[in-house]
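Rather than the whole complex, this shows some of its chains in their spots.
A and B are the chain letters, set down in written order, and residue numbers restart from 1 in every chain.
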Amino acid sequence: MNIDPPLDDVRAAVARALAEDLGPVGDVTAALVPVDARASADVVARESGVLAGTACATEVFAQLDQRVMIEWSVDDGADLADGTKVGRVSGPLRSILTGERSALNFLCHLSGVATATHRFVVAVSPARVRILDTRKTLPGLRALEKAAVRAGGGTNHRGSLSDFVLLKDNHLVGVGIADAVQRAHAMWPGRTVEVECDRLEQVREAIEAGAAMVLLDNMSPDEVRECVAFVRDSGTPDVFLEVSGGVTLENVASYAGTGADAVSTSVITQSAPALDIGFDIEVGEG
Amino acid sequence: MNIDPPLDDVRAAVARALAEDLGPVGDVTAALVPVDARASADVVARESGVLAGTACATEVFAQLDQRVMIEWSVDDGADLADGTKVGRVSGPLRSILTGERSALNFLCHLSGVATATHRFVVAVSPARVRILDTRKTLPGLRALEKAAVRAGGGTNHRGSLSDFVLLKDNHLVGVGIADAVQRAHAMWPGRTVEVECDRLEQVREAIEAGAAMVLLDNMSPDEVRECVAFVRDSGTPDVFLEVSGGVTLENVASYAGTGADAVSTSVITQSAPALDIGFDIEVGEG
């Protein structure tokens, strides 16, 4: 069900990573290693989580030294235990040492995103509520993080400001929700229109105006339930209801039973700790 | 004592952030706002921490719409309480809404890095041990994260593989530490040579070979103390001793009293949660 990150984003991000890590002289330490030394390395998870970022790690060595081979035992989205062997790298020792950190920086961060996402997904199950990401991503890494969210079982919200209309309070200058939704449909027919609502009255106004999605902002589970009940009993019961604001891994379960369609959180992208993955290098076996 | 991030990194990172957020059509929601509406926004910390990333936020609006003015009340490195006003943005409402998320993505992530760093700095005080960053940074953001580490009171380790020689186990192919250090000095005179050591015997070998820095890897506080004692009593007591491996905010204080010069940690860059900073927008006051 998964899709890979766009390849052009992978290529560009890896090129930037190598440029910032190689510096003007290259790897001064690897230069001390015999040029013909070869090695293999197992790529190993050192804690449990969900894998993401393999396309980036592959690209690191493709750009650095095409003699380095990398084979993956598992794919993005795989559940990892502490000790799971993720893949195997083999080739010239110098290049493995030089590329190791760049490859791991992608793997550890993106697996961290996938893992954090997966924890939210697990926390709300068996309810069928989805975990949505946001535009609160790290600059330059959005496409890769959104792919990692998918790897973790999450769902992508807007990719950019071009995708959806998402009306917030500050967009309503001198007009009410109903007018704003109408103008959004008029200007951008075909595009999803979502309205951020603080209270039931706004929800009513939004769905009557024809919004396809409603963001229930900073509401308690009970307030969410009330909004859900209202919408499901309305003439447009399929409006997509997204809970947002102050959701944490600790409290997300309390929203799972509210009947909302999704919970969105920035924690999974901008606050996901790296997953510990490392290379176990064996010199002389490449 | 601080220095700003290199301006070329700021410019390039901001250009990427805007390109990935604007998309092919631009901000379809802001397009619904009257073109002549103006606004002001206070940039406000919503939790306590340390500020970083102001140069990036300034650059976001410089690239997006030069009519948006941004004034900072405090500088990178400032201590923030929940509610501290960091700065003020004013100008066309459309552009403020369009640039808000990109500006905040930088501010929140980089302030998160500065804050995490500062927590480590506080945890080890009043000892004079330094908190060092690593090369475990998020791809494409290294220069900005290293500046944020400085803003948080931390110290920068290597910027790239070109800077120092850092000999690890896998670099020693068929040679001992002494030989490797000697070859490092021969090939790269003038560059700092650091050796990663697991035990006292290696430390001895490294300092006898003339290493200027020793990385004490995965040692307990007592093992660190033993190494420190050895080095301080040796003929080269000024060798810089860095503790690394498995250091957390919880255990870092136990290394503070060991006499080591610094503790390095990847937590402050690749696992720092975003600091919550937001815009309080007032329409009509721009």
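As a convention for this text, a residue touches a chain if its C-beta (ideal position, glycine included) is under 8 Å from a C-beta of that chain, and two chains touch if they have at least 3 such contacts.
Here the structure is a predicted model, which is why all the values come from computation and not from measurement.
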Overall copies of the shared sequence [whole complex; 2 in view]: 6
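Convention: only the chains that are shown with their structure count from here on.
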Distance from the mean Cα position of chain B to that of chain A, given in whole angstrom: 22
Touching residues (chain side chain A, partner chain B) in the complex: 13-14, 16-17, 20-34, 37, 39, 56, 93, 97-98, 101-102, 104-106, 108-109, 112, 135-143, 159-168, 170-171, 173-174, 180, 183-184, 187-188, 191, 266-267, 270-271, 273-274, 281, 283-284
